[in-house]
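Here we show just some of the chains, and they stay where they sit in the whole.
Letters A and B mark the chains in the order given here, with residues in each chain numbered from 1 onward.
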Amino acid sequence: MTVREIAALTGAEPRNGALLDHVISNVAPLDLAGPSDVSFIEQPKYADSLAETHAGACLMTERFESGAPRGLIVLRTKEPYRAFIAVQRKLFPESMRPVSMFGADGVAPGAIVHSSARLESGVTVDPGAVIGPDVRIGAGTVIGANAAIGAGVQIGRDCAIGSNCSVTHSLIGDRVIIHPGCCIGQDGFGYIPGKAGLDKVPQIGRVIIQDDVEIGAGTTIDRGGIRDTFIGEGTKIDNLCQIAHNCRIGRHCIIVAQSGLSGSVTLEDYVVLGGSVGVIDHITIGKGAKLAARSSVMRNVPPGAQWGGIGPAKPLKQAFREVVILERLARRADDPEKQGD
Amino acid sequence: MTVREIAALTGAEPRNGALLDHVISNVAPLDLAGPSDVSFIEQPKYADSLAETHAGACLMTERFESGAPRGLIVLRTKEPYRAFIAVQRKLFPESMRPVSMFGADGVAPGAIVHSSARLESGVTVDPGAVIGPDVRIGAGTVIGANAAIGAGVQIGRDCAIGSNCSVTHSLIGDRVIIHPGCCIGQDGFGYIPGKAGLDKVPQIGRVIIQDDVEIGAGTTIDRGGIRDTFIGEGTKIDNLCQIAHNCRIGRHCIIVAQSGLSGSVTLEDYVVLGGSVGVIDHITIGKGAKLAARSSVMRNVPPGAQWGGIGPAKPLKQAFREVVILERLARRADDPEKQGD
């Protein structure tokens, strides 16, 4: 891409004298960039890196221009990071979705596809993948090496199912990305006390995953007990999360790594859970609510709320006061002169 | 099943005029149920769903009967949920244990079984599964697609080992269910400082899993260091739990998702760990003790105790007071008029 093309793509404005025909072939952070790389700066803490960068071009807001080294092609934009991502997406279209790890096309040798499975044309199945009876897979989808797709699963078009995933009892939309090592559709965790220990509660629901969902490596999603477990359109789930049976996750939610939802939790649309958030069962988190990393959600969260803190999650302002007051009390307890303070 | 058969199975009493020959073919929650479904109600918060349900029949306690819509077959019982589960177990016997995801019988094509392994008759091995030397597998057991069973592992009868599981150095009883993606029997995490970094401490124990244990997807259980790691009869472990080397878990325990036991932890019988509980090493949790979700267990827990709370786990009553007092102090700190309160 030339600088001219980058400017056209992003709407960034080349500073006077910029070499519009200079060719950019890669992206890099300021400290690692070379002459054929474009970089970006948005935060003052990287000003030193800007001064010393060897990047060919850099996207930045006006305020950083005076700090640009001589010879750097400056591209002025109000949203440097967003423009940078746009260039990156253009330069690396194949990074938008995992591809066959075997460089394969069609059903690779060593893949086992049941005779009753129906694959549209343009499906790639990597070696060692196992596709069970009555599975349906849409055009353009890639099934990774040693993935196991159980009987009756339906997967839409242009999906990527990672290597070593296990998927059963699931209906999956289009453009869904499931990273390696996920387990989706197995029994939920349900028992009742019986005569000689715990009796298993049948788990007869499914997992429904809508279009454009992305699910991180090693995440587990149990199928529903008597309802379905549901993941709404565009929702992104990070690595090693646990979604229990009957959860209902809305559209465009973000669930950061190692978070866990107990059974029958509802997340309305646009909810954000920071890393390692835990939610007890039958809770509803309202539309657009944000939970800080490590929150323990023990009661319903209203729409738009920002909660977190020590112990049961609560409004962040209150949570912050608790942290401060506890620190203050501990300091006083340690200092006899301040006891009466 | 007819309503008459459901009544006979559960001991529920059909209300006057119930159509005893009405056929029930499925179960459903009140809001999703149709005429051929049986449902149940046990909690007042679902009274609205009861009033509007299209279910054919509903198991309930006497108190809900007046709220049942006309035409609903009412089955009176003191334990509606338990009766409902009994019907479900009768209608879906195959849901009691995962089956071959390939609909296979015997050793499927694409499975690799070492010549020295001994499989009883009636063992199912899904495609891609690898069974190592000297493995023993009992009748009726299903080994999932792409599971890997290492040298010398013994698995009893009527077990289900999920797809993409890795099992080594383990002795497994009868009717054990291990869901997909579990890693069982690998090295525990042990090192001592050496001359040039950390030296590995040999891990020469095994994993012993007794009858009727169930283990959730993605859970990891390390083999013992110089003892064995032990999981007692009937214990149920949820998804993404970590059981470190030398742990000794008693019978009929419940360990909810994302909990972690450090090395050499002992759980006596009937212990319950809520979700995401962490236990430091060499702790003993007494018989029947219950730990609230997210507890951090830093010292031994007496039998029968109910512990949890902020920071190191402690009796729940005390833990609750701490939460309340901290909230109160933070409120006061924010309100000058209450400072002297």
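Throughout what follows, a residue touches a chain if its C-beta (ideal position, glycine included) is under 8 Å from a C-beta of that chain, and two chains touch if they have at least 3 such contacts.
Because the structure is predicted, anything quoted here is derived from the model rather than measured.
Student: So 2 chains are in place, but how many copies does the full assembly in this file really have?
Tutor: 3
Convention: only the chains that are shown with their structure count from here on.
Student: Centroid from C-alpha atoms only, then distance chain A to chain B, rounded to Å. What do you get?
Tutor: 27
Student: Can you tell me which positions in chain A touch chain B when the two form their complex?
Tutor: On the chain A side, the touching residues are 110, 112, 114, 128, 130, 132-133, 146-151, 164-166, 168, 181-183, 186-187, 189, 191-192, 196-204, 218, 220, 222, 226-227, 240, 242, 244, 258, 260, 262, 278, 280, 296, 310-312, 314, 318, 321-322, 324-326, 328-329.
Student: In the complex of these two chains, what residues of chain B are touching chain A?
Tutor: The contact residues of chain B facing chain A are 27-29, 32, 81-82, 85, 88-89, 92, 95-96, 98, 101-103, 108-110, 126-128, 144-146, 162-164, 177, 179-181, 212, 214, 216-218, 233-234, 236, 238-240, 251-252, 254, 256-258, 275-276, 293-294, 309-310, 323, 326-327, 329-331, 333-334.
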